[in-house]
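Every protein chain except one is present and positioned as in the full complex.
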Amino acid sequence: MLGFLLKRLGAGVVLVWVTATATFFLTNATGSDPARRIVGPQADAATVLAKRQELGLDRPVLERYWDWLTSAVHGDLGVSWFTNQPVGGTVADALPISLSLVVAAIVLTALVSVVIGVVAAVRGGWVDSALQGASILAFAVPNFLVGLLLALVFAVQLGLFPAIGYTPFAQDPGLWAASITLPAVALAIGATATVATQTRGSMIDVLGQDYVRTLRSRGLPTRSILLKHALRNAAPASLTVLSLQFIALISGAVVIEKVFGLNGIGERATSAASTGDVPVVLGVVVLTVVLVVVVNLLADLALGWLNPKVRTA
Amino acid sequence: MTAPLLEIEDVVVEYPLRGFRQAPARVLHGISLDILPGETVGLVGESGSGKTTLGRAVLGLAPVTGGEIRFRGERISGIGTKARRALSRDIQVVFQDPYSSLNPAMTVADILTEPLVVAGASRADADRRVRDLLDEVHLPQDAGQRLPREFSGGQRQRIAIARALSRDPAVIVCDEPVSALDLSTQSRVLDLFIEIQERTGVAYLFITHDLSVVRHISHRVAVMHRGELVETGDAAQVTSDPRHSYTRTLLLAAPVPDPARQAARREERHRLAAARA
Partner (left out) sequence: MSLLSDGGPAAAAAPSSSVAPTAVPPRAGVARRFLRKPVAVASVAWLLLVAVLAAAAPLLTSASPTASSITNALAPFGGDSPLGTDGLGRDVLAQLLYGARTSLVGALIVVAVALVLGLPAGVLAGYYRGRFDAAASWVANLVMAQPAIIILLVVLAQFGRSTELAMLVFGVVIAPGVFRLVRASIIAVRGELYVDAARVAGLSDPRIMRRHVLPVVVAPTIIQMSQVLGIAIVLQAGLEFIGLGSANQASWGGMLNDAFAKIYAAPNLLLLPGLAIVVTVTACSLVGNGLRDVLGVGATPPVRRRSAVRAVGPVVEDGRPSSGTAPAPDDALLRVEGLRVAYPEPDGGEGEVVHGVSLTIRRGEVHGLVGESGSGKSQTAFAVLGLLPPQAHTSATTLTFDGGDLRGISRRGMNQLRGRRIGYIPQEPMSNLDPSFRIGSQLTEPMRHHLGLSKAEAKAKAIQLLDRVGIVDPARVFDSYPHQISGGMAQRVLIAGALSCDPDLLIADEPTTALDVTVQAEVLDLVRDLQAERDLGVLLVTHDFGVVADLCDTVTVMRAGEVVESAAAAQLFADPQHEYTRSLLAATLEGGPARAALTTPAGGTR
C-alpha cells in the first residue's frame, strides 16, 4: 500500500513538472512579442527593447526556464508583467475562494449522488426514470446558465442568498456559507448527474453478482447487504468518476466565478489570459495541476482502503 | 513406421513477468510429444497443468522459448508471421467456448468462407464449399444465412468444426471442445469428430480434463501435471491401468455413474491417499 502511494506520488510530481514545462515553453517560445503587447502598439522600438530587458525576455529561453523552475520549486512563481505583483501572492489570495467553491461542490456531489444512485438502483421505478431524465438535462444545461437562473430566483427574487460576492470564512462562517451555496449548487448539478449515473450502474452490476445472492442466502438483512456489501463494492468506480469530475469542476468554476462575481482563480486566470500575462497564467496552471495531483492522491488513498487487492498487493 | 506429422520436442513456454529483472513464469518445462497422421493424441490434465498452453504453442499463439515444434519435419515454432499464415492450411483449431469462438456479428456462411477467401478461393467456390461443410457436420443447409446466436452450444461447436475443416487440414488442435456441452450433446459431437477423422484422415491433438472423453476419442493419451508430461501411452492402458500415481489419482477422482462401483473406487482412492500420507 505504501509502495503504491509512493508510486502515485512520484507520478504526480512528474505530472506537475511535465505540465509546467509544457506550459512554460508554449507561453515563452511561441506567439507574438509580449514586450510589444505590454507597452502597446504606439510605443517605439527602444521602449519595447527596454521592456524586454526588464522582463529578462532577451535571455535564452532555456536559461529563463531553468530560473523559473528553480524559483518555482522554492515557491516563487515570479512577478506579474502588468501589475508587478508577485504571482504567488495573487494566486494565494484567490485560492480560498475557488477552493471553497470546488470543495463544497465536490462534497455536495458525493453526498447527493450516492443517495440518488443507490435509490435509483435499488428502488427503480420513478426515481430511476427521474434520474435518467435529470441526468440528460443536467448534461445539457450549461452550469453558468444554471447559476444565472439560481441567482435570479434565489438571490434576486427571493433574496435568500447574496447574488454576488464572497465572504471569507474567517470573517463570518454563516455569510461564507451563504455566499458559496448558489455557486456550489450550480457547479455540482452536472457532476452529480454523472456520478449518480455511475453509482446507479455499478450498484446494479454489484447487485447482480453471485456473491450478493450468496449473502442473501445467508439470511442477512437487506440493509446490511445493500449498505455494507453492495455499496462498498460499487464505491471504487464511483470514486474514480468523482475524481475525474473534480477536474471538470475546476473548469466549471472558472465560468461560475464570473456569474457570481467571485474574484477567484478563474477570474484571475481569465483576465491574465485576455491580457497575455504569462507569469500569472503559468502560476494558475501550476496551482491547478498541484490541486489535481493532491485530489488524485486522496482518491488513491481511498481506493486503496476500499479495494483489498490494491492494499494487499 | 510412419513418420510423425507433428513433433513437439522439449518445448518450453515462458511468459515474461512485469517488473525489472523478474524471472519469467515458466508454464511448460520441456514437453516432448509426437502425433502421427490420422492419429488422435489426447492431452489430459487439470487446470494449470499447461495443456492449453501446449495447444496454443502448436498454433503459434504462445511463445516457445525453448525446444522446437516440427510439422512434417519442418520447424514451425518461432517462425515469422508470414510463414505462420501459410501453415493455416494444415493446422487448425476448435476452441472450448462455443460462444466466444464465433464472431457474433458474422453469418455462419461468412465465418466458414473467411479462411477460404483468405486463401484466395473465388466467392462461388467458397459458397459451394460451405454447403459441403455444413453437410459434413450435419447442420441444415439454411444454417449459412443465420447468426451464431441462433444456435445451441452443440450446434455452434459443429460450426467451429466446419470452420476448422474448411481447408482440409492435416491436424486440428481441439481445446476442450466438448467441455461446455451437455452430456448427450457431448457424445454426439465426439462421434462427429471420430467420423470426420475416419473419412478424412485428419489428426487431432485433443485437449481435455476428462479422462472418459479422452478414452473415447484418443488412440494415445498424454497426461500433464504442472507443466510436465507425466505419462504417455495407448488410451486403453493409460485410462484403465495407469502407471504414474498422478494419473491413478486423476482416474479415481472422477466419479462413475454407478453407486456400488463408485463406492468401491472411493475406498480405493482413500486407501491410495492414506498410503501416500
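Residue numbering begins at 1 within each chain, and the chains themselves are lettered A and B in the order written.
Just so it is clear, contacts are C-beta pairs under 8 Å (C-beta built on N, C-alpha and C of every residue); 3 or more make two chains touch, one makes a residue touch a chain.
Values in this document were obtained by computation on a predicted structure and should not be read as measured data.
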Subject >> Residue of A:L5, A:A43, A:L69 or A:V141 touching the missing chain in the full complex >> reply: A:V141
**OP:** Decide which residue listed in A:A121, A:L150, A:L239 or A:L262 touches the omitted chain of the complex.
**Re:** A:A121
**OP:** With the full complex in mind, choose from B:A126, B:A222 or B:A235 the residue touching the hidden chain.
**Re:** B:A235
**OP:** Spell out, residue by residue, where the missing chain touches chain B.
**Re:** 2, 36-40, 46-47, 59-61, 81, 85-89, 91-93, 95-97, 99-106, 114-115, 118-119, 149-150, 153, 160, 163, 170, 182-184, 186-187, 190, 194, 197-201, 209, 212-213, 215-220, 234-236, 239-240, 249-250, 252-262, 266, 269
Original post:
When the complex is taken as a whole, what residues of chain A touch the one chain not shown?
Top reply: 15, 18-19, 23, 26-27, 30-31, 120-125, 128-129, 132, 136-137, 139-145, 148-149, 152, 156, 200-201, 204-205, 207-222, 224-226, 229-230, 232-233, 244, 247-248, 250-252, 254-255, 258-259, 266, 269-270, 272-274, 276-278, 281, 284-285, 288-289, 292-293, 296, 306-309, 312
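Note that only the chains that are shown with their structure count from here on.
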Original post:
What is the distance, in whole Å, between the centres of chain A and chain B, each centre taken as the mean of its C-alpha atoms?
Top reply: 55
